[in-house]
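Selected chains only, in their assembly positions.
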């Protein structure tokens, strides 16, 4: 029976990992429709009380203030009134116990009635952190950077790739290693890839 | 053995829930490539015979008529001939037995040869319903609303958030509760959130 119990334990852990992944997908994708519809109650519910949202234009601290932004921040209300779509691509997610990181692209579309079209006002590199609470996973950190070609925007995505474990551990930039130095220890094989 | 059977039953249910979630992802994401390529056979196959598709411009009733729209509706054929991309964001999904609801953003991009670019002609709030049949999950209802800043468009997403259980049950708008009234019973803790 012990062997079976072990097997069941392992299956349970794998199922729990899949459930975490899906829960974080759902959590992130709930934000856009909430922002577009002014649903500050939903936005409060999906954020951690200690959350921080750095939109790249402004920083909002605490789930309450992030909810207030949706409810009454003039720029957000203007964007909503004119017609908006807050889009996110499917994120790459990395769960580690009760914490998780993710990265994706964000877009903010604004309706242009005269052009009969939507303009992509902002396309951003998005880094996220999540925390598991007694009420499920919550958004803990979000930071967007405009993809304007700047080094900072590139670095933001680069840092996000490291957050989710996508940067191969064994990569050592050539210029960082003196020619005479011995090679550093390689990372454990297959430890890091997003497809591992 | 009974204890193990119970445990296996519970694991099986959790796996089935994950499979349902993935099946609905696949089903929804099959629509765009089918619409862009004029694959009316696929569109028929992914819709319920009793399906209804309200594009926000027209309403199509029955899986057969929705397939006919792809095959021969003049506006759709014009859009396809000019070059189109029917996009959907990853949906938020709520499964309840043999029924499911979802919401996401839709976009309809049209190629502009002179501009060497695509124009976002429509960006929409999308609400969906699915039904499980003997041949798997099928799209049962889809309703798109242009995100033009109208109250109706905001309400469409708001209703969709309620459909998927994202609106906190305990939310009572201040103006709806007389100052002297006792507080209503709170919803069950953690019952509703998308991250629950």
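Letters A and B mark the chains in the order given here, with residues in each chain numbered from 1 onward.
In the analysis below, a residue touches a chain if its C-beta (ideal position, glycine included) is under 8 Å from a C-beta of that chain, and two chains touch if they have at least 3 such contacts.
In this text the structure is predicted, and so the values were computed from the model without any measurement.
Assuming all chains share one sequence, and 2 are in place here, what does the full complex add up to?
3
By our rule, only the chains that are shown with their structure count from here on.
Between chain A and chain B, what is the gap in Å from one C-alpha centre to the other?
It comes to 22 Å between the two C-alpha centres.
Mind pulling up the chain A residues that touch chain B in the complex?
Residues 1, 4, 8, 11-12, 15, 18-19, 22-27, 29-30, 32-34, 36-39, 41-42, 44-46, 80-85, 87-90, 109, 111, 113, 116-120, 134-138.
Which residues of chain B touch chain A once you look at their complex with the stated criterion?
For this pair, the touching residues of chain B are 4, 7-8, 11, 14-15, 18, 21, 89-93, 103-105, 107, 119-123, 125, 146-150, 153-158, 160-161, 164, 166-168, 171, 189-190, 193-196.
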